[in-house]
Each structure stands twice: as structure tokens, then as C-alpha cells.
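One structure is given below, represented as C-alpha cells, and several questions about it will come after.
For this view, one protein chain was removed and the others were kept in their places.
When the chains are written out, they are named A and B in that same order, and each has its own residue count from 1.
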Amino acid sequence: MNPGAERLLARVTQLNADYARAIDDDRLEDWPGFFAEKCVYKITSADNHRRGLQVGVIYADTIGMLRDRVAALREANVYERQTYRHLIGLPALIGPVEGGEVRAETPFLVVRIMRDGTMDIFATGRYLDALVEDGGALRFRERIVVCDSGRFDTLLAIPL
Amino acid sequence: MNPGAERLLARVTQLNADYARAIDDDRLEDWPGFFAEKCVYKITSADNHRRGLQVGVIYADTIGMLRDRVAALREANVYERQTYRHLIGLPALIGPVEGGEVRAETPFLVVRIMRDGTMDIFATGRYLDALVEDGGALRFRERIVVCDSGRFDTLLAIPL
Partner (left out) sequence: MNPGAERLLARVTQLNADYARAIDDDRLEDWPGFFAEKCVYKITSADNHRRGLQVGVIYADTIGMLRDRVAALREANVYERQTYRHLIGLPALIGPVEGGEVRAETPFLVVRIMRDGTMDIFATGRYLDALVEDGGALRFRERIVVCDSGRFDTLLAIPL
């Protein structure tokens, strides 16, 4: 790997860690800031993704929709009933690295911790990302969260 | 750590990520390509490994045996019933780093996702690897998969 690609890989790795930390620390208001103004955020299953189905469990295509989602979560107090812990693997950079958009694919595991202390594997999967330079930082122009399991908990509420 | 060791660590980390991604993406045909022509692949338990027992649940000592294994899996369609998600820790480089064979030890966690959507911890453990330069790439001359638990699922089929 050349130094430019190494540097980029380090930045994408860091971005993923910051993203997970914001969610796991319950700083949900910081979450939309990881996205570009024009963006797509979608949660879907591996099956639906493979079959090209555009339907996702959660879908947003502006940063405003992401902010609305956080506001709704705060109002509903759903977030008080559970927290997450993300473990994130090494990103794979896809396609050309220099100039324009960067594509990355990153495996993840999310454990959910309920208020009574029980823990379970909430989701595993991979992030399919398109990243852009935006005001000196890398931000998501697109983040498709492809969950390995098609069985989504009805409590699915906090962003993954 | 000197720059040579840092560089090698980055390469081993990358190799592990690529290896896991091939399996988790169901590109099993790519899996034998991570091994040298003369190679050992073995899955065993921590108990058996500690006691020096050579018996492994799965054992292959040529790249041809690895290819046969994938072909058998495709024929049996076992792989359709489940998928894996690997999470891999930072490798530890063991012994001398420059020249010849590289030894590494890397922790892993594998979640299994069944067709009905249920997820469980399938295996945890560490990879004990001997790596060689082979045509410009690092490849496994030996990969011993030491699982922490001695309880192997009878469905054990997809490579770990």
C-alpha cells in the first residue's frame, strides 16, 4: 500500500471509531455531523441488499432527516432503555483512492445492553460507505448499514 | 517498534482483514489463495493445543485439500444455511521479523448468523500463523485456528 492509501485507511479507521464512540456515549446529537449535507443513510439486510431491494428498515437522505430522527428519539426516551457497544473491524478501501469520493467497506458488531443489564448481540454486518472531503474532514455521503441478519428487533431505534 | 516491524504489522493486519472478508462475503473460492502451495490449516481447541495433541477437527496440508473442501461445501450447500461475521484483533508478531518466516498470533471472534436470523457467538480464539512472502504477497504457510472452547458445533463447515 502506498503512503497515501495508508494515510487514508488510518483516517477512515479513525472516523469509524469516532462515529461509534458518539453513539455508544449517547452523544446522539453529534451523529448527524458525521454526514455530508447531501447524504444517504440506510439500514438494510444482507438478503435485501443482495437482491437489490431498495427498501430499508430506516432511510434518510438529508442531514435534516438525521437530526429529526435524533430529536424523535430524545422525545420518545427510547434511548434510555438501552445502550450500544460497537466493535469495528479494519475498513477495506474499494476502488481508486485519490481524488473525489472514497469507497470503504467495514465490518461491525454491535452489542446491546438493556436497562436490566442483559447483553445480547444486536447486529453484525458491514458498513458500505461513500466518503467525501468536507471542510477538512471526511464525512459520509452515503452509509448503507447491511446487517447480516434479516431479523430486526422492533426496538431498532438508536442509529447503528 | 522499528519501521520494518510496523510495516509488517500493517500487512499482517490487512491480510487478516482480507481473509475474513472473503469468508464473510461468501467468496469461499478465494480462501485457498491466502495459503502457500505447501501449507497447513488446522482447527483445534485450546485444550488439545496445550496438551500437544495433533488431532484437529479439520486438517489440511496442501492447498489442493483446501480447494477440495470448498468444492465439497458448495456441493453440500451447507454454506447456504449460515453466514459468519469475523471480528479480528491486533496481531502480535512473534520472534524475528526480518528474513524468512514471520510468526503471528491474532485473536478473533466469529458470530454465526443462521438463515432464520438468529445470531450466536460461534467461536473465539486465536490464529497461530506462520507467514511467508510468496509472489509479492504474504501467505499462510501454516494457520492453526485455536478455539477457546472445546465444544465444536457439528455444523462446523465454513472455514474459520
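Rule of thumb we're sticking to: a residue touches a chain if its C-beta (ideal position, glycine included) is under 8 Å from a C-beta of that chain, and two chains touch if they have at least 3 such contacts.
This is a predicted model, so every value here is computed, not measured.
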Hidden partner chain, touching residue among A:M1, A:I121, A:A137 or A:A157: A:I121
Residue numbers in chain A that touch the chain omitted from display: 10, 13-14, 16-18, 20-21, 24, 83, 85-88, 109, 111, 113, 116-121
Positions on chain B contacted by the hidden chain, ascending: 1, 6, 46, 87, 89-90, 92, 105, 107, 109, 121, 124-126, 148-151
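By definition in this document, only the chains that are shown with their structure count from here on.
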Rigid-body rotation angle, chain B and chain A, from Cα fit (steps of 5°): 120
Length of the line joining the C-alpha centres of chain A and chain B, rounded to whole Å: 27
